[in-house]
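What you see is the complex with one protein chain gone and the rest in place.
Moving on, here comes chain A:
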Amino acid sequence: MLKILKYSFFDLMRSRWSYVYFLFYLLLGIVLLFLNNDLSKAVITLMNVIIILVPLIGTIFGVMYYYNSKEFTELLLAQPVKRSSIFLGQYLGVALSLSMSLIIGLGLPFVFYGIFNSGAIWDFSLLLVTGAFLTLIFTALAFVIALANENKIKGFGYAILLWLFMAVIYDGIFLMSLVYFEEYPLDTFSLVATMLNPVDLSRVLILLKLDISALLGYTGAVFQKFFGTNFGFILSSLLLVIWVAVPTFFIQHMAKRKDF
C-alpha cells in the first residue's frame, strides 16, 4: 500500500494541478497579509475560504483523480496486490498531497510574516488542522462516490451535490428548523446539528477561538462551555476522525466487491 501511496503522491506532486493549488494558497496568504496587516483578521478571511473551498477542491479533485487514473488502476488490479491497498493508497496519495499544498501554501507566508511570535499561532494551526481534516473527509467521500458510479458525469454531479449539501443546503435546513422550532429550547439541538456536519463543526471551532465569538452571545456561551471542556474537544476531534474513518471504510468495502 505504501508503494502505491508513494507513487500516487509523487505522481500528483509532479502534476500541474498541485502546483496551481499550492500557488493559489501561497498567493492568497501573501495578499491577505499584505492588504490586512492584521493576523487575526487574516485568519477570519482564511476561515471563510477554507470552509468553502477546501471541501469543494477535495471532492472535485478526488473524483477527477479516480476517473483519470482508472486505466492505471485496472493495470494494477492485474498484479498480485491487495485491492484495498490500491484504493487506500490512491486515496491517501490524493488527500495528503492536497493537505500538503494547503499547509505549505498557507504556512509559508504566515511563517515569513512572523506567526511564531504572534498570539494567533494557535488559531492559525487550528485553521490548518481543520483544513487538513476537511481535505481528508471530502476526498474520501469523493472516492466513495466515484467507486459507486461508473458514469463520469453522474459521479461529478453527485460530488458537486454533496459539496452543495454540506456547505449550503445543510445550513439552510438547519436555519429553517431553528426558526420553525423557535419556541423550544434549541441549545442542544443546535449543538448536535453543528457537530454532525464537518463544515459547520470546523467553522464553529474556528469562530469560537476568535474575538468575533463575542457576537455569538448567549448561544456562543453555551458552545464555548461545551467546546471549552476536554470532553467537547475530544468529542469534536473524534467526530472529525469518524468522518474520515467511515468513508475510508466504505472505500475498502466497495473496492473489495466491485467488478472491473
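By our rule, a contact is a pair of C-beta atoms (placed from the backbone, for glycine too) under 8 Å apart; a residue touches a chain by one contact, two chains touch by 3 or more; residues count from 1.
One rule holds for everything that comes next: contacts and distances are computed from a predicted model.
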According to UniProt, what is the chain that's been left out of this complex called? Choose from "Nitrous oxide reductase family maturation protein NosD", "Polyamine aminopropyltransferase", "Na+/H+ antiporter subunit E" or "Spermidine/putrescine import ATP-binding protein PotA".
"Nitrous oxide reductase family maturation protein NosD"
In the complete assembly, which of A:Ile4, A:Met47, A:Met64 or A:Ile86 touches the absent chain?
A:Met47
Touching the absent chain in the whole complex: find that residue among A:Glu74, A:Glu150 or A:Asp211.
A:Asp211
Using the touch rule from the top, list residues of chain A that touch the missing partner.
44, 47-48, 51-52, 167-169, 171-172, 174-175, 178-179, 182, 186-187, 190, 194, 200, 203-204, 207, 211-212, 214-221, 223
